[in-house]
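One structure is given below, represented as structure tokens, and several questions about it will come after.
Note that this complex is displayed minus one protein chain, with the remaining chains in position.
Let's look at subunit A:
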Amino acid sequence: MEYFLGVDYPTLWYLVIGLLFSGYAILEGFDFGAGAWHLFLKKDLSRRIAINAIAPVWDANQVWLVIGGGALFAGFPVMYATMLSAMYVPFMLFLMFNVLRAVAIKFRSDEEMLWWRKTWDYVYSISSIMISFLLGVVLGNILQGFALGPNFAYKGDMFFSFLSPYAIMVGLTTLSLFMTQGAIYLLLKTEGRLHARLTFLLKKGMIFFIISFGITTLYTLVFIPEVTANFRANPLYFVVPLISFLAVANVPRLASKKRYMLALVFSSLTMAFLLVLVALQLYPTLLISTIDPKYSVTIYNAASSQKSLGIMLTIVVIGTPLLAAYFIFLYRTFNGKVKLDDTSY
């Protein structure tokens, strides 16, 4: 086993993937969230502004999904193959909504007809909601574990078993978190009446989040005790949920002070810490086998060869600063409130 700074390669790669998915959740979190609120904005102009708030950046935000998926395929092929084939239906739906959403953003404002815009508004908003929900559902399933047998073969039912009550709760929590994130982002990009409306919506979003998060936490503690085993063994880990709670408590305070950028940072931190929570709960397992722990997928039996992980870590070390530079350039170019012009959707 090879090490870098005392950490073995699969663990490093686990961290890289965790980072990529956090980036995806934070960045696409606000554009999915903005989409989820879309139907709550009534006027056509408000909706146009909301779409143009994300228009220049959402394609770039998708990079995190593409790289995250590639990194999972590259680093833990067994995890990638096992999870995707076992979660066939939710992933197919996720991909389909992803396509519909992309089309809706591009085509919505291309025609003046009311029915055209209304239809695409529905497609855009419902697919944003469904994507957020399905991502949470997949996460819920990962936390619960899979009926994995020898050779990582999935033995469970395939069509509807992914919709367990717990998975639905995690799905709703994810949606509420994204909606909070989305509302803050839109507050940052808008002014006037629309801004006032969003302030109201953000409050609703926070309430939605607190309720669903509370239920999910209780559910986890009561019904899925094995998930928290890592925590009981290591009480220091409890700092993480505490931090995420403090971060989320800060959001309404900052929003009422109109410090939206900072509020966005804190709601992003909440998301990141919740993912750290998941990562700590699971490590070093990736998929828990509910049949027998010896069939579980772990970062060690799922990882690519040491050689391959080493190559890819090099790729990440070279590529990440480049990507960071592109993102800074992009977000700086479109800093500030939305101004509709001849290039807008």
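By definition in this document, a contact is a pair of C-beta atoms (placed from the backbone, for glycine too) under 8 Å apart; a residue touches a chain by one contact, two chains touch by 3 or more; residues count from 1.
We take it that contacts and distances are computed from a predicted model.
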Chain not displayed: protein name in its UniProt record ("ABC transporter substrate-binding protein", "Cytochrome ubiquinol oxidase subunit I", "Probable glycine dehydrogenase (decarboxylating) subunit 2" or "Transport permease protein"): "Cytochrome ubiquinol oxidase subunit I"
Omitted-chain contact residue, chosen from A:Y154, A:Y185 or A:F209: A:Y154
Residue touching the undisplayed chain, where the options are A:L12, A:A25 or A:L100: A:L100
Touch criterion as defined above, residue of A:L12, A:I26 or A:A86 at the omitted chain: A:A86
Residue among A:L65, A:M206 or A:V240 touching the omitted chain: A:L65
Residues from subunit A at the interface with the omitted partner, ascending: 45-46, 48-49, 55-57, 59-60, 62-63, 65-67, 69-71, 73-78, 80-86, 88-89, 91-92, 95-96, 98-100, 102-103, 106-107, 110, 151, 153-155, 158-159, 190-194, 304-305, 307-308, 311-312, 315-316, 319-320, 322-323, 326-327, 329-330, 333-334, 340-344
